[in-house]
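Encoded as structure tokens, the structure appears first; notes follow it.
Note that one protein chain is taken out, while the other chains of the complex remain in position.
And now, subunit A:
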């Protein structure tokens, strides 16, 4: 049967073009790969190669024709034993238009596919009465979490700069080399982009790497591997491949280390589908959530804080203390205003709540713990009770976690709000070095107190 040769699309956006030149005449034989014509698009002149073998039976569109639509029949190819008389006298049957060209109509007619409702996240496990509570630093809690998971699963290993022989730049991996050896506690060269990729590749092959960044500031070198390779692989592979890797390390401002070492990346990572983003405050949350993160089959960003490493909190002494990812925790109950924070932002929120209590304002303080997926139901439930909301974080103010919370609460709980939502954040400046300027750049307790007074109209 004669084969129609169609006007080809030669770029992602081409709809029509000029048939500049025929390089074969009627009666010429062609083999696949032979250049048969030249076509001008808006970008370039392109050669058209034959795909099938045969003889050019008829040239339908003469050279020099402009505005030839993609998929119009431009020539007819005859196979073995066929002649021009085999070509139908009527216009050759139009090739069905590709689905891509039709796509806009049905998509426009259909309602936009609704996002599935968020899966129910279980609450924190009950801690049995009488469980011993052990004062533990955040640093120790993180180490204990890694050690417990490494004992339980040989596929879990930790890699990063100075994690092994140096015992961790911030001593979070202290003792792990002694217990687990160099196979599972791997010192890397200073090569963030490279070792992040190695970690993701190892995860794709079935291991469960914990990749430590000495600080998340350096993870910007590795951003492509985190976002393009780790976060998107499950989707791009239709669910076949995934990268169960935990990227962890200190995030945000420490003290006097200035602009390049003092940035909070919570909102950056929270932007990306395919990641889970955790930012704990207490030692118990650090332990329970890191254990959950290591077991989770998704790529996880686990944001710690250098200043919090030395803070001590009670941690329940349980064999296997694991917390749910994606669940906020009511850190302090109250009825007058809701304060939402996470990570080191909680230190301002807690102190502000103490001060406010002295003024007769009882704040409900929510520790978000997980930034993505975000536990908005817990926030909204609180706002329904208090009618007022203040968010607190150290990151930059534009497109912050606070502005995201404010947007969604406005959309989903507008009728319950008695005042505009206020967002307390770091200032819109690179972190300065000078002690006085650094203090000004970070949020402070007074700003939180003032924001609460403003939304409760008690200023």
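The definition used in the following text is that a residue touches a chain if its C-beta (ideal position, glycine included) is under 8 Å from a C-beta of that chain, and two chains touch if they have at least 3 such contacts; residues count from 1.
By definition in this document, contacts and distances are computed from a predicted model.
Chain not shown in the complex: UniProt lists it as "Pyruvate dehydrogenase E1 component subunit alpha", one of "Thiosulfate oxidation carrier complex protein SoxZ", "Pyruvate dehydrogenase E1 component subunit alpha", "MxaK protein" or "ABC transporter permease".
Residue-wise, the contact with the chain that is not shown comes from A:115, picked out of A:1, A:115 or A:129.
When the omitted chain is restored, the residue from A:236, A:359 or A:446 that touches it is A:236. Residue A:225 is the one among A:137, A:167 or A:225 that touches the chain missing from this view.
Considering A:21, A:58 or A:193, the position touching the chain not shown turns out to be A:193 (whole complex). By the touch rule set out above, subunit A reaches the unshown chain at residues 6-12, 14, 32-33, 41, 43-49, 51, 70-71, 95, 97-101, 103, 110, 113, 115-116, 157, 183, 186, 188-189, 191, 193-207, 224-225, 228-229, 232-242, 273-274, 276, 296-298, 373.
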